[in-house]
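Pasting in a structure now, in structure tokens, and then I'll have a few things to ask.
One chain of protein is taken out of this complex; the other chains stay put.
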Amino acid sequence: MTEKTALTPKTHTTPPARFSHGVRKGNILQVAGQVGFLPAEPGKPPTPAGPTLREQTLQTLANVEAVLREGGAGWDDVMMIRVYLTDTDHFAEMNEIYDAYFDEQGLTQPPAARTTVYVGLPAGLLVEIDALAVLG
Amino acid sequence: MTEKTALTPKTHTTPPARFSHGVRKGNILQVAGQVGFLPAEPGKPPTPAGPTLREQTLQTLANVEAVLREGGAGWDDVMMIRVYLTDTDHFAEMNEIYDAYFDEQGLTQPPAARTTVYVGLPAGLLVEIDALAVLG
Partner (left out) sequence: MTEKTALTPKTHTTPPARFSHGVRKGNILQVAGQVGFLPAEPGKPPTPAGPTLREQTLQTLANVEAVLREGGAGWDDVMMIRVYLTDTDHFAEMNEIYDAYFDEQGLTQPPAARTTVYVGLPAGLLVEIDALAVLG
């Protein structure tokens, strides 16, 4: 039996329920929905990187990447990225931030597929992102 | 060629369209979006377990599990759980129900990753859940 491994970056806040920030089993790696929380600080509740879409999107992408790294993967292994925004007016700005971020990653494989939809999120959060990767 | 198998628990209501409650192909198992419908009764339309978040969440999780079992899998094989709620005010209560449910499952592997977002659902439904599992 192949083991399922929980991926828990040291700086991540504790999940608010019985789920893992990411899991890997064989060559499949799934990253849970990440938001723009800063690295956890003892005794402090989870705190977003800032109120803006830019701050939150960049922190969210960093949080997704940390889970990927924890599982021995990187952006090149990612097949699908799901972006949840709260406002259709944020689409153009998110794309700009997204493209600049991935320009800096030096990918050697084609970019992942993506779906973006507009949903409700907890108060103060503007973006949530999850990812599916296939390694190897 | 590996066969794709439809997973159709005997007690499940008939899907309202040409889709399967779950499919398995090789070691990949996908559970379709489940809601809190009670076991089907001949001549009766699909009926939610009750109006409350608790009743619907527990029935939904039972419905997801039935599809997993039909495919020879269980919660330990699940990589990703997607929870769709209709109201951000339901997050804390859903987490409480979710944690208590999984506490009782006696999992031997780390919990699945999860994404929770807030969407619209058909009238009367408060929660929908789907799941991706990797067996073996």
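As written, the chains take the letters A and B, and residue 1 is the first residue of each chain.
The rule is simple: a residue touches a chain if its C-beta (ideal position, glycine included) is under 8 Å from a C-beta of that chain, and two chains touch if they have at least 3 such contacts.
Note that this is a predicted model, so its numbers are computed, not measured.
Of the residues in subunit A, those that touch the hidden partner chain are 27, 76-77, 79-81, 87-88, 91, 95, 98-99, 102-103, 109-119, 132, 134, 136. Along subunit B, the points of touch with the absent chain fall at residues 1-6, 15-23, 25-26, 28, 30-33, 82, 84, 119-123, 128, 130, 132.
Convention: only the chains that are shown with their structure count from here on.
Averaged C-alpha coordinates put the centre of subunit A at 23 Å from the centre of subunit B.
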